[in-house]
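Inspection log for the structure reproduced underneath, given as structure tokens.
A single protein chain has been omitted from the complex, and every remaining protein chain is retained in its original position.
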Amino acid sequence: MHFKVGVLGATGIVGQKFVQMLEKHPWFKVTALAASEKRVGKKYGEEVNWLVSSDIPKYAVDMEMLPLDPKYFDVDIVFSALPADVAKEVEPEFAKAGIIVASNASAFRMDDDVPLIIPEVNPDHLKLIEVQKKNRGWEGCIVTNPNCTTIMLVISLKPLLELGLKYVKIASMQALSGAGYPGVPSLAIYDNVIPFIENEEKKVETETLKLLGRFDGMQIKMAPISVSASCHRVPVLDGHTEAVWVGFDREISVEEVSKAFESLKPLPLPTSPEKVIIVRKEKDRPQPRLDRDSGNGMSVVVGRIRKSDRNEIKYIVLGHNTVRGAAGASILNAELMVKEGLIKK
Amino acid sequence: MHFKVGVLGATGIVGQKFVQMLEKHPWFKVTALAASEKRVGKKYGEEVNWLVSSDIPKYAVDMEMLPLDPKYFDVDIVFSALPADVAKEVEPEFAKAGIIVASNASAFRMDDDVPLIIPEVNPDHLKLIEVQKKNRGWEGCIVTNPNCTTIMLVISLKPLLELGLKYVKIASMQALSGAGYPGVPSLAIYDNVIPFIENEEKKVETETLKLLGRFDGMQIKMAPISVSASCHRVPVLDGHTEAVWVGFDREISVEEVSKAFESLKPLPLPTSPEKVIIVRKEKDRPQPRLDRDSGNGMSVVVGRIRKSDRNEIKYIVLGHNTVRGAAGASILNAELMVKEGLIKK
Amino acid sequence: MHFKVGVLGATGIVGQKFVQMLEKHPWFKVTALAASEKRVGKKYGEEVNWLVSSDIPKYAVDMEMLPLDPKYFDVDIVFSALPADVAKEVEPEFAKAGIIVASNASAFRMDDDVPLIIPEVNPDHLKLIEVQKKNRGWEGCIVTNPNCTTIMLVISLKPLLELGLKYVKIASMQALSGAGYPGVPSLAIYDNVIPFIENEEKKVETETLKLLGRFDGMQIKMAPISVSASCHRVPVLDGHTEAVWVGFDREISVEEVSKAFESLKPLPLPTSPEKVIIVRKEKDRPQPRLDRDSGNGMSVVVGRIRKSDRNEIKYIVLGHNTVRGAAGASILNAELMVKEGLIKK
Partner (left out) sequence: MHFKVGVLGATGIVGQKFVQMLEKHPWFKVTALAASEKRVGKKYGEEVNWLVSSDIPKYAVDMEMLPLDPKYFDVDIVFSALPADVAKEVEPEFAKAGIIVASNASAFRMDDDVPLIIPEVNPDHLKLIEVQKKNRGWEGCIVTNPNCTTIMLVISLKPLLELGLKYVKIASMQALSGAGYPGVPSLAIYDNVIPFIENEEKKVETETLKLLGRFDGMQIKMAPISVSASCHRVPVLDGHTEAVWVGFDREISVEEVSKAFESLKPLPLPTSPEKVIIVRKEKDRPQPRLDRDSGNGMSVVVGRIRKSDRNEIKYIVLGHNTVRGAAGASILNAELMVKEGLIKK
């Protein structure tokens, strides 16, 4: 079983991660790479500023870049690493053309009829696809994954929901790769922290409510919790670290929370890690350089779970922002859709 | 008017800052430098691994290092940059010998009869000196300043107290110099965040209550607020950045908070900055590399004041951890004592 | 005596350094700031991404940006921080208009009739101005300073020339600010070395020969030495470090070389440092973070002078690339011209 897939926005950092992670994928075979107009017709290997490993995967080196237009695509799925404004225009065209769009872009995440999915968190939200197709009259559809900071957070929050979660505060220390390439100038961030990332706090605060919300057959009812985020860029290459406070409607213990984290089950999908959440016991973990590659970058790592108040716990959560938080997130979503029979040959 | 002063623990990073900041001090003249036993009798310039500027101040280069024993000291004040365990033994000896100890060490900060002071925040707590002298039968005394992370935080909290402050959450992104020298190995922190600093969270959570507490004539009544801290080391040389949430007992606006910050008055002391708190309006400030030297490192810089909830505000506060947060803090405390007539010739 | 001066390319990193260094200049007063078209008419303070200190100098905040056209300028001198291709077009227009152009751009450095000057090295090359004016029929003129890497090197080579210098090899470790802003992406250089800087090696190899050459009344005869450079970018904010081998036509000693370095005399100009070359004796100096600000960034610091072979010495030389190596270099050149009577009111 092989599905033909394309990558939109293939030369950016997330695009590179798609190209890399799909190299040996058991189900998906990359047959199309697309980028902005000036690159069309040129070879991927000559256009990309490859930064995610030593060498571009052989299969991609000589592929000719296509325009962002579905008529040039003979694929079942496209993975989108487009910037939001471009995604806004381009992704609907692909969905109209009957293609499944597994998108990392923020453009449609909060649209009422667009599923925002983390497979281990809210797989049932995929049912929104039917609503979307009906609404928009598309043969294909757009399925999105959340912002990178949101993903790590929400994976850790999911098992806490039924313990009586009421509010969340999160301070992020985000990696450079989250800003793409060229992204953050070295002169801006070296020996520095930038305590601001455009639109990031709002994304974390709203996407979380949708992801933890309930699908009522027609739409998503937002989760009845409050989330407040403070987002910061630090000089780290990959791996977002997040300090989290969670408040409950009752007294809570470190053991309950720790056990809940470890109870989150992985799905039987190719890109799924063995453990969704790894709980580390050391006093000073997780750390991005040491833990970001856990589970091939698809595990989320939690540590320093400690009591903050009677009804409050604090902990650190970390994940690889361009793997679990971007390219891997979209790929896992597509795998879930295949398994659910939503993508057919 | 010149007071003779000594520096205990003069070769460490905070010790170096004392030596540097006291070079041209209008009131204090360094006449004694002390360090651990193996350095005694050697020249400061040969023993110190000077890292805080290009050259050791000329006055200190050839000074011979003294033992940590008051009998070798002919001074009015000693500034202590000793590690807590050494301070525990040594500082009382100096106080007994009639010397004023202005200490950056944590050893005695939380003792009932030891003033923990930020001059702009709780100068009246100096009255504890009388209690201390009576209790301990000392002619001198120990006066302490808080932990570096606490100082920036509490300076920003002070003007919020009377607005009805109830709770505080703070996530810190702390600089390398806060760990001293050799401190954090480069292999441990490069391309990394270490989300743990030994004892730090407890210091922030307890010292804050004492600093904002009320002196009732005999002792300090802890402030009736709750504080929860999550402390993290990031790859930045100097300057602690802190993301803060503050909750009030009533609805609160950004304008009120902003105005309160700017209302905190500087004291007429030599090391005092022109502005105690600088409020920056840019969307991405304060940043450690750009703002840590504001007011010669003695100003605290606040930015990104924004609404988090009806009764809750979030903001970023930043300060130079070895200046306002350590050496400069002790010096300012000593200056306050001089001004208050507590140090006599 | 005040000359009115303008800065071309005022928003870049070198432009910012001009604006900063000229703030309190005793002879020069900035009355015009110019930048690329899209910024014209806007306020400097709103357009610049100020990165070289905490705050933009007050005088510049509200200055309106001018176009790169001399007709808008009422100045005696312009300092040019333009990119080479823009400088190629723009600088001659200013010279034609009777303005002195003190340029940091590479566009005209190697032109036969354009002085390439380091005041302490080859002040007599200013005589080329007459040749230039005659050749080109300009009332003003263009005077250039070398590339940042070349400057540190050549200042250190100048006193070695008469010891019988024959060849030079230099491996540079260059700072991020040398690439301007946004310049090097953090993702490209963090935890990395980039052993390549476009055109840099050729600049070092040719400019050195001109600077150390001899003016014969009509033109510069290149110095009869050979220079080979290998240039590398390292993750350092400011300060270029250079490992140098120098070969002589005779046996040479460390003492001779060291004494020669210290013999280079400063000029009586406002921006001149007390010592042109500082020779450090420590085994591990100079280091960019510790030594780049020596002499307010205008001194060059040499260390680790050691024997490499009978006729060969190796040493390390370091200087601040945006001060001595760029803005400060142009300013010193303009000061020299004032002193030589080449700029009149």
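Order of writing sets the chain letters: A, B and C. Residues in each chain are counted from 1.
Following the convention adopted for this analysis, a contact is a pair of C-beta atoms (placed from the backbone, for glycine too) under 8 Å apart; a residue touches a chain by one contact, two chains touch by 3 or more.
Remember, it's a predicted structure, so these values are computed and weren't measured experimentally.
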item	value
Among shown chains, those touching the left-out chain	A, B, C
Of C:41, C:98, C:195 or C:224, the residue in touch with the unshown chain	C:195
Identified contact with the non-displayed chain, of B:235, B:273 or B:288	B:235
Hidden-chain contact residue, picked from the options C:256, C:312 or C:340	C:312
Hidden-chain contact residue, picked from the options A:76, A:291, A:312 or A:335	A:291
Missing-partner contacts on chain B, residue numbers	13, 51, 176-177, 181-191, 235, 237
Missing-chain contacts mapped onto chain A	51, 53-54, 190-191, 290-291, 293-294
For chain C, the residues touching the chain missing from this view	169, 171, 173, 190-196, 226, 228, 230, 232, 234-237, 241, 243, 245, 283-290, 303-304, 308-309, 312, 314, 316
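The criterion applied here is as follows: only the chains that are shown with their structure count from here on.
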item	value
Inter-chain centre distance, chain A versus chain C - centres from mean C-alpha coordinates, in Å	47
Where chain A and chain B are represented by their mean Cα positions, the distance between them in whole Å	41
Sequence positions of chain C contacting 2 or more other chains	51, 190-191
